[in-house]
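What follows is a single structure, and I will ask about it in a moment.
Only one protein chain is missing from this complex, and each of the others stays in its spot.
Entry: chain A
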Amino acid sequence: MKQGKLFYYIPYGLWIALFVIAPVVLIVYQSFFNIAGHFTLSNYATYFHSGVYLKMTFNSVWYAFLITAITLLISYPTAYLLNQLKHKQLWLLLIILPTWINLLLKTYAFIGLLSRSGSVDSFLTFIGIGPKQLLFTDASFLFVATYIEIPFMILPIYNAIAELSPSYVNASRDLGASGWQTFSRVIFPLTLDGVKSGVQSVFIPSLSLFMITRLIGGNRVITLGTAIEQHFLVTQNWGMGSTIGVILIVAMVITMLLTGERKKKGRTRHAK
């Protein structure tokens, strides 16, 4: 079967070499070139010395943190309650279903809902609050980003809770623990792996969001993703864009190390 193996590895190995290894090498390589095409370390120098990029990175991390935290706060109870339902597989499918709908369509729906003279605005006027600027605010950006990420957080937590043996919970109750104690000492620690992989699959895409920042946030929040897109497609400064890309890869690796080995389970699609 030795020959068979080689035969299989020709197309697949070619893919690994050309589309996995080469791009990573190229983005690192490109980060050492300035806009005039000269080899230089100046991109990194600019990044670390100009306050602009550091502030942007901090902002990006801060917003990704907010998105992750809000998503977790909403998702954990949802995942827990879903597990108590009859036909829970069907309900879970209904949670996952919106992730199959193109991200652009969902974002576009929010433009319609939140824009001036949109439905939400009309509703606010109707109940007497009056028209408000909703689109292009930080709050709308946070809301839409959270909306998109919620299913990706619910899914791993749901799986972790489903695997939790109910006898632990019963034992804890029998031994006199209060509801809160059972949750904080038994349920939460035992489902921490699910929370970790949820955090991982929300935090990394949140750092690199770039389309929602423009369409919903009006580019008020510049994330690392937006900066990369701007450098590559608008200012054509690929060197600087690649430098931020390398920073993003480093941030990604740190996040993955902090949240531990991720179990490959089910769908790993991301809202991007």
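Assume contacts are C-beta pairs under 8 Å (C-beta built on N, C-alpha and C of every residue); 3 or more make two chains touch, one makes a residue touch a chain; residues count from 1.
In the analysis below, contacts and distances are computed from a predicted model.
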Answering from "Type 1 periplasmic binding fold superfamily protein", "Acyl-CoA dehydrogenase", "YciI family protein" or "ABC transporter permease": the UniProt protein name of the missing subunit is "ABC transporter permease"
With respect to the chain omitted from the figure, which of A:L134, A:I161, A:I187 or A:I228 is a touching residue?
A:I228
Which listed residue, A:P77, A:G179 or A:G260, touches the chain dropped from view?
A:P77
Given the contact definition stated above, which residue among A:L85, A:I129 or A:A171 touches the chain not shown here?
A:L85
From the list A:N43, A:T57 or A:S208, pick the residue that touches the absent chain.
A:S208
Residues of chain A in contact with the chain not shown:
1, 3-5, 7-13, 15-16, 18-24, 26-27, 30, 74, 77-78, 81-82, 84-86, 93-95, 97-98, 100-113, 115, 117-119, 121-122, 147, 150-151, 204-205, 207-208, 210-211, 214-215, 224-225, 228-229, 232-233, 238, 241-242, 245, 248-249, 252, 256, 262, 264, 268-270, 272
